[in-house]
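Sharing a structure here in structure tokens format.
Note that this complex is displayed minus one protein chain, with the remaining chains in position.
Lettered A and B in written order, each chain numbered from 1.
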Amino acid sequence: MIGRRGWIGLGTVMALLALWFLLTTLTGLVTGARFPSPAEFWLSLTQISGRGYAGGQLFSHALHSLKLVIMGFTVAIATGVPLGLWMGWNRKVEAAINPVFLVIRPIPPLAWIPLAILWLGLGDAAKIMVIWFSAFVPSVINTFAGVRNIDRPMIEAASMLGTPRWRMVTEVIAPAASPLIFTGLRLSLQASWTTLVAAELVGALVGVGFVLNMAQQDIYPGMILVGMVTVGILGWATTLVLSAAERRALAWNIAARD
Amino acid sequence: MNSAPLTFRETIAWGILGVVVFLGIWTLLSAFGIVPRQFLPTPLDVATRFVTLLTSPFAGATLPQHLASSFQRYAYGVLLAAIIGVPLGLLMGWFRLLDDIVTPIFDGLRFIAPIAWVPFAALWFGTGIGGPIMIIFAGAFPPCLINAYRGARFVEPRLIEAARMLGTSNTRTIMEILLPAAVPSIVAGLRVSAGLGWQSLVGAELIVAAAGVGFMMVQAQGNVQTATVMTGMVAIGIVGMLIDILLRQGESWLRRRRGLEA
Partner (left out) sequence: MGSILFKNVDKVFGNPAAGVKALDNINLEIADREFVAIVGPSGCGKTTCLRMVAGFEAATAGIISVSGKTVTEPGPDRAVVFQQFALFPWKTVRENIDLGLRNKNLPQAERDGLIADVLKLMNLESHANAFPHQLSGGMQQRVAIARAYVLDPDVLLMDEPFGALDAQTRVVMQEELVRLARVNPRTVLFITHAVEEAVYLADRVAVMTRRPGRIKEILDIRSIRQSENWDKHQKIEDVMDLESFVHLRTQIWKSLREEKGSQGV
């Protein structure tokens, strides 16, 4: 069933497509040098899907970017979530790490890009490093907040049941903090894509950001639009996967909130 | 949690330990050449470079000059985002139809990283000041819109009903009920926007600008002047932090005035 909202949404999208066609193709008010017409967009899409552009087909560019995001994101949460758990659990660790964090946190993730290129060049390693740095912070902060927000009786119940340390972390602390951990993961994923696209725009040899960069230099609006749409679809698809994982993992929490 | 809260003295002691270990490892790595000093200067090298750049120019300007030109673009971009985002958000919260029309567009654009607008921004507005402003706008716009929208959409219905009961006109209800009721949410959105805008600024300057701190860092990267790159990072961090502190102060002042927090 499509509700009122759905119909209006559909109408809006149709109207925008019609407007796009009207402005670029029928009236020519917007020229191809500013924004591509639907036909030019289609031409660019078939070009990069078939013959390729910027050294590869769209599929291989997208796959390469996706691979880097997944790798950087994985490294970031594999380090960030445990550190957040540790900081939440142990006040001494929190006190020691907080000031360092206070200094590093205000540096925007994108500001690491020149340093990463200096250290690791234009290849994959530099990209993974900047994604790691940018996605690390949200996962640490939210995990930490998640641990600190756990109801005290929950911890006390587990300790009166004689729960040993490691089981306490895996079966009590981590699940209790998981709603906020997932909030952190969503922010981390968003940061990963932003950082990767920026890093590929600054310097890369392959990837969606590199396609955007080449299209900008070639003043090729059709291809710019293809690149942007690809970035959007990739971001949307990975968010969808993460949301599905969240719904699975937090089934108890979502039902409890209703 | 695990242990009782630390005393003030313990917190300071552990904090100092953390910073010392951090700076210690950094210094050891570079001073003993474990990482070539050209690629990882010592903390002292960076501090020295920072002081030098305050007065002597690099990439065409001194650090304060670069910062000033960055900040100018930044202010324009964020201001533009607020001027367009906040009223649009309020109207969306008030008029269901507008909400239903804008939301799908917004949802579609949401997943495109703001930085991906760089090529079009450069194409449409050039690489001087217009292009970067548009990218900052792209980063700062969503929180402005979303928070104003939420503030207006979830305003206490009884306030609206009370205004209606008193025979208040539509325009006046928006100006005198909806807007003030949404202010805390709007201000929270502006703070997030300011942070995201600052991030986008860095990205924009790395890619397209011909002046500003980001530009300075890219130039330094090309010349393998790591200390200058790090100086740029520190400067960006400090300004970002100052912006955040200032807005937090403003926000909590406002909340106190509204009696929302003690």
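Following the convention adopted for this analysis, a contact is a pair of C-beta atoms (placed from the backbone, for glycine too) under 8 Å apart; a residue touches a chain by one contact, two chains touch by 3 or more.
From a predicted model like this one, the values you see are computed outputs, not experimental measurements.
Novice: Using the contact definition given at the top, list the shown chains touched by the missing chain.
Specialist: For the complete complex, the undisplayed chain touches A.
Novice: Considering the whole complex, which of A:Leu10, A:Ala39 or A:Ala157 touches the chain not shown?
Specialist: A:Ala157
Novice: From the list A:Gly32, A:Pro82 or A:Pro175, which touches the chain that is not on show?
Specialist: Only one of A:Gly32, A:Pro82 or A:Pro175 touches the chain omitted from view, namely A:Pro175.
Novice: Name every residue on chain A in touch with the hidden partner chain.
Specialist: For chain A, the residues touching the absent chain are 151, 153-154, 156-164, 167, 171-172, 175-176, 178, 252-253, 255-256.
Keep this in mind: only the chains that are shown with their structure count from here on.
Novice: What residues of chain B sit close enough to touch chain A in their complex?
Specialist: 1-6, 10-11, 13-19, 21-22, 39, 97, 100-101, 103-105, 108-109, 111-120, 122-124, 198-199, 202-203, 206-207, 214, 217-218, 220-221, 224, 226, 229-230, 232-234, 236-238, 240-241, 244
Novice: Can you tell me which positions in chain A touch chain B when the two form their complex?
Specialist: Result: residues 4-5, 8-9, 12-13, 16, 33-35, 88-92, 95-100, 103-104, 106-115, 117-119, 147-148, 155, 190, 193-194, 197-198, 201-202, 209, 212-213, 215-216, 219, 221, 224, 227-228, 231-233, 235-236, 239 of chain A touch chain B.
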